[in-house]
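Report on the structure given below.
Every protein chain of the complex appears in place save one, which is left out.
Up next is chain A:
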């Protein structure tokens, strides 16, 4: 196996800003997104007939927006449990790629620590972490824990809050909160491209991912289309980079 010693497991020299507090601070820009989407998820779960305790358990143990929306929708549609769980597996299978992509930036971690970091990984904490990784070439355990826990606690609180008022909430779209999610993806994509300084190549990869997700959606469900798009676009990026 070839080894990239530059990125991987470099000798332990302290990583700048590897504190819990810095992780908390770097999470703050994403909180509006977590709060509004978490709130919306709580409302939807309540409307689907989940009790407050079930909503709390769902967000504490599953902790995945897409999975929770799907669980609520499919429970409301009285789908069998096995079908719901299988669907959720495919929806969240993209985490395989996110988890793999940040792994090389951490120094060697104990099994317990890497389990803990991975268990709270989301699209958004991944976005923040991979931008940080571009700037620093490394990620610190404490920083990641601060980032993860802040996102987690806000998500769970927002979920329960949504569940509490779920019975009489007006349409959240009126407040534009449904745009918090695409807004956050726009920000994370742009910041990623700014920090990488490979703008042309990244733009091609992004366009490739967008085209692939649209084309794949004609053939398969959205969660599978996402995975296909990531595989196609990352491969295209690697090939185009080689050509240069």
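Following the convention adopted for this analysis, a residue touches a chain if its C-beta (ideal position, glycine included) is under 8 Å from a C-beta of that chain, and two chains touch if they have at least 3 such contacts; residues count from 1.
Quick note on the criterion: contacts and distances are computed from a predicted model.
The unshown chain of the complex is recorded in UniProt as "AzlD domain-containing protein", chosen from "1,2-phenylacetyl-CoA epoxidase subunit A", "Menaquinol:cytochrome c reductase cytochrome b subunit", "AzlD domain-containing protein" or "Spore germination protein". Summary of contacts with the chain left out: across A:15, A:44 or A:88, the touching residue is A:88.
Among A:23, A:38, A:127 or A:162, the one in contact with the hidden chain is A:127.
The residue touching the chain not shown here, chosen from A:77, A:165 or A:194, is A:194.
Residues of chain A that touch the chain left out of view are 1-4, 7-8, 28-30, 32-33, 50-54, 57-58, 61-64, 67, 71, 75, 81-82, 84-86, 88-89, 92-104, 106, 108-109, 111, 114-115, 117-121, 123, 126-128, 130-131, 174-194, 196, 202, 205-210, 212-214, 217-218, 221-222, 225-226, 229-230, 233-238, 241.
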